[in-house]
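Presenting chain A:
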Amino acid sequence: MIPALNLLIGLAMGLNLVALGSSRLPSLIRTVSTQGIALGLMPILLEGDHWDWRIFLIAMATVAGKGFVIPGLLRRAMRAANIEREVEPFIGLMPSLLLGAGGTIAAVALASALPLLPEHAGSLLVPGALASVLTGFILLIGRAKAISQVCGYLILENGIYLFGLLLIKATPLLVEAGVLLDLTVGVFVLGIIIDRIQRAFDSLDTRKLTTLHE
Partner candidate 1 sequence: MMIVRIFLWVALAPLLPGLINKVKAWVAGRRGPPVLQLYYDLIRLWQKGVVLSTLASPAFVVAPAVAWVALACAAFLVPLGPAGAGLSFRGDVLLMVYLLALARFCTAWAAMETGSAFGGMGAAREVSYAVLSEAALFAAMLSLAVQTGSVSLVAMLSPTPGAGTLLLAAGLFIVLLAENCHVPFDDPNTHLELTMIHEAMALDHSGPPLAVILHGASMKLLLFAVLLTAAVLPLGSLSPLAAAGALAGGVLLVTIGVGLAESFLARFAFRHVPLLLTMGILLCLFSLLVAWKGGAA
Partner candidate 2 sequence: MNALIILPLAGAILAALWPDNRTRPWFLPAVGLVHVVLCLRLLASPPVVSPEAWIGFDPLAAAVLPAVSLLFFVCGIYAVPYLRMRQERPNRVFVAALLAVLGLLSAGHQARHLGILWIATEAVTLAAVPLLHFNNTPRAFEATWKYLLVGGTGIALSLLGSFCLGYSSLHGGGEGDLTFVALAAQGAGLSRPWVLAAWVLLLVGYGTKMGLAPMHTWKPDAYGEASGIVGAILAGGVTSVAFTAILRIRSVVASAGEGGAADRTLLAIGLFSMAAAALFLLGTRDFKRMLAYSSIEHMGILSIAASLGAPGVWAALFHVWSNSLTKGTLFMSAGNIRRAAGSPSLDDVRGMSHVVPRSAAIFVTGLFAITACPPFGPFFSELKVLGAAIQTGHSLTAAGFLACLLFAFFGLTRVVFAVVDGRPRPAAQAGGKRLRESFGLIAPPLALLVLSLWLGLFTPAILQDAWTAAVAQLFPNP
């Protein structure tokens, strides 16, 4: 099943670049949710040969959570703040694209340095994970709008989730579920705070959020 899996991972990595390149928030959110769905499907592919309902459950939950619930939240926040565009990011689109591309290559290189179990040898899981984490960081550091930063955070989490798939056989369900749960709650909270900030500052431009400093 590795090839199919790698196809999806490749898609996810592509979506990273798309996220880096997209200047409009709706498209950014859409990218994130697509990536979420892609990630959600992976466990099933990974476990394709023998059927395990728990894995299936997780996959569904992931698809629901990453693919629909969280993006929905973000869309709501965006509409509340009625902003569409990412204005003047700290790192421009082109630079961040290049950074992301470079990062992806670096990730592939770095991943080859880390020893893998035979069954994962051919998969793109590790480079994919690292690339997504990197993309997440670039968005978190580079973007000025709170929502795009949350998207960055989500991509970061996606990367980690990808990595988690390495252990999906070994690590019992609890951890995975806990991870997912925490993530969702986390984004819920993020959503709430974004909402509050929107009300307090009537803007989601984080450059306004610099009153606390020395």
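These made the cut because all candidates are chains of the complex that A comes from, given by their letters.
Keep in mind that, in the parts below, a residue touches a chain if its C-beta (ideal position, glycine included) is under 8 Å from a C-beta of that chain, and two chains touch if they have at least 3 such contacts; residues count from 1.
This one's a predicted model, so the numbers in the text were calculated from it and none came from an experiment.
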Complex member in contact with chain A (any copy), out of 1 or 2: 2
Footprint of candidate 2 on chain A - complex, ascending: 113-117, 129, 133, 140, 146, 149, 153, 156-157, 159-160, 163-164, 166-167, 169-171, 174-175, 178-179, 182, 185-186, 189-190, 193, 196-197, 200-201, 206, 209, 211-212, 214
